[in-house]
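Notes to accompany the following structure.
FYI, not all chains are in this one, though none of them got moved.
Chain lettering (A and B) follows the sequence in which the chains are written, and residue indices restart at 1 in each chain.
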Amino acid sequence: MFGLIPKEEKFFQLFKQMTENTIEGALALKDMLDNFENPAASQRKIKDIEHNGDSLTHEIIQKLNKTFVTPFDREDIYALSSALDDILDLIDASAQRIIMYNVETIPHEAKSLGFIILQSCQVVDKAVAMLGKQSNEHIFEACVEINALENEADRVSREAISRLFDEEKDPIQLIKWKEIFETLEKATDKCEDAANILESVVVKNA
Amino acid sequence: MFGLIPKEEKFFQLFKQMTENTIEGALALKDMLDNFENPAASQRKIKDIEHNGDSLTHEIIQKLNKTFVTPFDREDIYALSSALDDILDLIDASAQRIIMYNVETIPHEAKSLGFIILQSCQVVDKAVAMLGKQSNEHIFEACVEINALENEADRVSREAISRLFDEEKDPIQLIKWKEIFETLEKATDKCEDAANILESVVVKNA
């Protein structure tokens, strides 16, 4: 069994709130990409969710500053909350670029990436829920799943950019879409960063 | 009160020298962007300041290797000196790109970013000066200020790039300026990274 004693259950609750908020952001991004009905409204909604994430991060830091005994190392609590915050920042950055670049339609690869981001956020949420409760093996399995999703996002984004270089003759359009694909892919990189921190927390406390 | 005992005052002095050197670099960059009189000379001056920063970083590492009792965790001293070094690297990278890309005039957004970079470096210097002396709350306040400056730089850079996509018809000019804006913005990201390390040091030693 996982060797951490949940001395301060509140930290686990705050992390869980963060990952649930991240899922909210990923759902709003997926809806923006799939339906593209009112992208400006979608982007504002994602920005609000991102602000909510900032408040939760701030609450964790404040709590850390006032708590003597923490469920795992202070620096790891700090690192995990930053990593979770980064996921939402990239979801927000993707939505911002879609608005900023005045794009007119959403190519199918961007929709696929939106779906992979949502799946990654869901597995991160699942892994965070296991902290202090489930065996190391289950957390490792979730981390492997997050890695596989990142590889898949990498492949989709690479193929999308490859197609762009084959088909897009307008270099300015190419620059825009290359960056949107890369930003979407980076959101899954940040899920992988969070998975790496979870893995290292588990390893340290083994 | 802040719980660190300044056993080795010399480290604090070296960090202070690093942040003062970073302010030097930010001042030289701001002057380069505002006046644009002899950009090549400005760039060389910034490069010299950056070399000076490398020496200070090296001195901290050497000192760390010879000191038994450190004022806070060895790895955090290491991380903080790297983060301070990174700020100056990005200031230098911005100046280099302006020379490398043969730019002819400096748009107003680049001047704004130069000013925000200088302000961020000044707050980082203020926060470092408080280490081991002031209460956690004051250091947290400085970190919030650095975060707000990073948000502002992000907004300015985003609007500048958005304008670029609207107005610039030459894709090569667009590529150049997009990257200069992004590099300037990254300097404030590095100030935020330094703030995050300061925050985590304070939290760990609370």
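For this structure, a couple of remarks:
Please note the rule applied: a contact is a pair of C-beta atoms (placed from the backbone, for glycine too) under 8 Å apart; a residue touches a chain by one contact, two chains touch by 3 or more.
This one's a predicted model, so the numbers in the text were calculated from it and none came from an experiment.
Every protein chain here is a copy of the same sequence, 2 of them drawn, and the whole complex in this file adds up to 3 copies.
Throughout what follows, only the chains that are shown with their structure count from here on.
A straight line joining the Cα centres of subunit A and subunit B is 27 Å long. On subunit B, the positions that touch subunit A within their shared complex are 136, 140, 158, 161-162, 165, 171, 174-175, 178, 196, 199-200, 202-204, 206. Those residues of subunit A that touch subunit B in the complex are listed here as 61, 64-66, 74-75, 78, 82, 96, 100-102, 171-172, 175-176.
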